[in-house]
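Our next item is chain A:
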Amino acid sequence: VSDDSSMTEQDDSDGGTTDSGTNGESGGSGSTQTVSIGVLQPRAGDLKYYGDQSLWGFLSGLAYKGETEPPTDASSGEVTITADDTEYRLLIRDTEFSADTAQTAATNLVENEDVDLLAGCASSAVASRVVTTVVNQAQVPIMLGPAASADITSNAETCSDLVYRASENTAMDARSGGKYVARETDVSNVYLFGADYSFGRAVVNNYRDVLEAEGVDIVGERFVEQGYAEWEGLLDNAEEAGAEGVVGGFTVATLPAMFNAFLSGEYSYRVFGGFATRITNNVVGGTMQSVLGEPLTEEKIRESRLGPFTTRYHWNQYDNPINDAFVESYTDAYGVVPDLFTAGTFTGASAIHQAIQESGSTEGADIANALKGMTVTDTPKGENGYTFQEYNNQARSAMTVANPIPTTDEWADNWGAAIMPGEPLARISQDETTIPQDSDQMGCSL
Partner candidate 1 sequence: MILEALAEFLTLSELGGVIVSGLAKSALYVMIASGLTLIFGLMGVLNFAHGSLTMVGAYLGGLLMVVTVTGGTAPLTRLGLFFVAIVVVFALLTVLGGAIETTIIRPLYDRPPIYQILLTFGLTLVIEEVVRIVLGIYDLQPLSDWQAALATKPQFLREPVALGPVSAGWMSLFQILLGIVTVVGIWAFLTKTRYGLYIRAGSEDTEMASALGIDVRQVFTVVFALGIGLAGAAGTLLMWDPTWGASVPLAAETLLPAFIVVIVGGLGTFRGTVVAALVVGMADAVTTWWFQNAIQFTGLPELVLFLVLVVTLIVRPQGLFGVEEVGGH
Partner candidate 2 sequence: MLRTQGLTKEFGGLTAVESVDFELEAELCSLIGPNGAGKTTFFNLLTGALSPTEGTVELRRNGAWEDITDAAPHETASRGLHRSYQVTNVFPNSTVLENVRVAEQAHSDDATTFWRNVDHYDEFTERAHEILERVGLSHRTDDLASTLSHGAKRKLEVAIALAGDPAVLLLDEPNAGVSSESVDEIRDLIEAVAEDYPVLLVEHNMDIVMGVSDRVVVLHQGAVIADGPPAEVRANPDVQSAYLGGYEPGSLDDDTTAGSELDPEEGTA
Partner candidate 3 sequence: MSLLELAGVHTYYGDSHILEGVDLAVEEGEVVALAGRNGVGKTTTLRTILQLTPPREGSITFRDESLVGLETHEVASRGLGWIPEDRRIFGQLTVEENLRAAIPEPDDVRDGLRLAFDSFPILEERRGQDAGTLSGGQQQMLAIARGLVGDNDLLLVDEPSEGLAPQIVADVAEALSKASDDVTMLLVEQNLPLALDLADRFYILDKGRVVDDGETGNVTADDERFRRYLSA
């Protein structure tokens, strides 16, 4: 147990381990207590970057609390971070972005490693699988994120007092983006596109809801396969339907083709949506360069009618001491700026530590109890930037809206995509971003 080299895997099935035995009792006094957290993120494969950002955010959160530098050697295996009198033993497992792999890993963590808590899941399909088959079965709480489907915390099947999410979700993308479109632009007819699985459906449903409530007409709605590429006909349809704005709920597998078609054609509407991770920006920026020609200018981008986009979090959208420190230590440690997913997982970690401090216990159930309704003190969106809503354990936080601009020299090294979010055009305060308790969309009442 004392061996914390990254390769050791404990096989605990033949007898309890010392740390789990002492966990409960070692409350407030000076002696250290250990919490083991199973972290599930993609650590390899095509979407490894999602896992990098999420994991590094989580580590940064704990490191911030422990006033140390975030550890850099964290591919998978075991990492320990100490904050105050609590030692965090993080068992990091690769989900390969696959629900099966994640389920197996999570089951193992719970069964053989006796983790107190789970954290992670970058895909909504993975997250709901883990919640149904592991969290609910084994009654081990999870701090979910950055899986973004709003459904997970708004659907009675998955939401529960074991499932917390600090990370922003698709409803928040839509609610802030939708409100901005409805209120700040002259767009009154919108066409919605989404990928035909949980993420894309959630995006479209939420946009529809918000836009209709704000008096905007939805003139059409289509779902396509992930990776769908024949966009011309579909975009023409939107044009014919009289759309003034189009919203797309897609990932990096589909967006480039959509943007390519949009930029290559002569469409009269704008495209809205969410500002995505660096890899998406990288590809989209490349698309813009290839269609609009290099070098990109702010003017060219504006004329292209792409944007503005909502952002859940990007490093340059918030100006406060916590964020400054975060961006600096993060950039130092990992060589890139924190991205879309990073603030959410940072906050998740920060909240866990806060819960342990408040409850004085390292039991999963106690931590979960303490998280209930908590306002998280240290977050990249400022002090008390996130609050867990009692009715569904989803944290609410502010969102911003920004235009894409060519990446400035200042960030060129640490961002590495051709475009980045500009200064926030608007900030949506936290009480307006999430699905309200009384909405029809809120199927969860805890």
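The candidate set was assembled so that all candidates are chains of the complex that A comes from, given by their letters.
Everything below uses one rule, namely that a residue touches a chain if its C-beta (ideal position, glycine included) is under 8 Å from a C-beta of that chain, and two chains touch if they have at least 3 such contacts; residues count from 1.
Everything quoted here is computed from the prediction, not taken from an experiment.
S.K.: Candidates 1, 2 or 3: which touches chain A in this complex?
M.R.: None of the others touch chain A; the one that does is 1.
S.K.: Mind listing the chain A positions that touch candidate 1 in their complex?
M.R.: Interface residues on chain A, with respect to candidate 1: 46-47, 196, 222-225, 227, 229-230, 233-234, 237, 252-253, 255-257, 260-261, 264, 279, 282-283, 286-287, 289-291, 293-294, 416.
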